[in-house]
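All protein chains but one are shown at their positions in the complex.
Showing chain A:
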Amino acid sequence: MEVLSWDGTLSSRDFQAAARVFAENWKQFNPALPPWTWVPCLKQPSRLSQEQGYLSLEKICLLGSNKEDEQEDVDEEEPEPVDNATLIESAGPQVCYYDFHIVYSDSYRVPVLYFRGYYIDGQPLAWDEIEKDLPACSSKVLLESKWTFITQEEHPHLNRPWYKLHPCGTSEWMKLLFLGDESLATNGVAVEQYLVSWLSVVGQVVGLRIPFDMLNHHKSCN
């Protein structure tokens, strides 16, 4: 694909190819985090010959600002035997998990980041609780940006409401990103590069980072 005439989108097949490469490289260069896994779906088995699916990264603890519970209640004045129920009630900052899914949008022809937050017991986080876990610069600016704003809607493959970064600006900024790279302009759009570049933008909203090594590896392969 020539960059100048490229519209910033990719096909479903290319998305799957990019997802495979992305997941492999993430495992190699981001060993501190769990790997992305491909989750196949049988949404439209008859219409399309290829399987559908999405990338999944689950049970991530975001290092957002913790609530300022000083845990003053939990001290040595309680000689009673340990009671799990009491411990949970008087515990400090709650541990929250986040699930991230990268789902292909047929209508926009770009990947879309879906995410949700929940407590250990599975209870979903409300939006104002999630906002506290997002990076400081993210919640102030990126959420109001025309390029990246968040909506809530039903996950395309799971019947539950998830939050998603709306994809309407994606093709525009993906095209800008690739235009800025001389080697890509010369050699054409590298499908394997797509998700790395994409997540470098989208990840800023939710606090996922691309290690430089991973980016450099992609580039040296192209």
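Rule of thumb we're sticking to: a residue touches a chain if its C-beta (ideal position, glycine included) is under 8 Å from a C-beta of that chain, and two chains touch if they have at least 3 such contacts; residues count from 1.
Keep in mind that, in the parts below, contacts and distances are computed from a predicted model.
Missing from the rendering is one chain, named in UniProt as "Ubiquitin-like protein ATG12" (options: "Tubulin epsilon chain", "Ubiquitin-like protein ATG12", "Cell division control protein" or "Aminotransferase class V domain-containing protein"). Interface note: of A:W38, A:Y97, A:Y118 or A:W173, the residue touching the hidden chain in the full complex is A:W173.
Remark: the residues of chain A touching the chain excluded from display are 135, 137, 141-142, 144-147, 169, 172-173, 176-182, 184, 193, 196-197, 200-201, 203-204, 209-210, 212, 215-216, 219.
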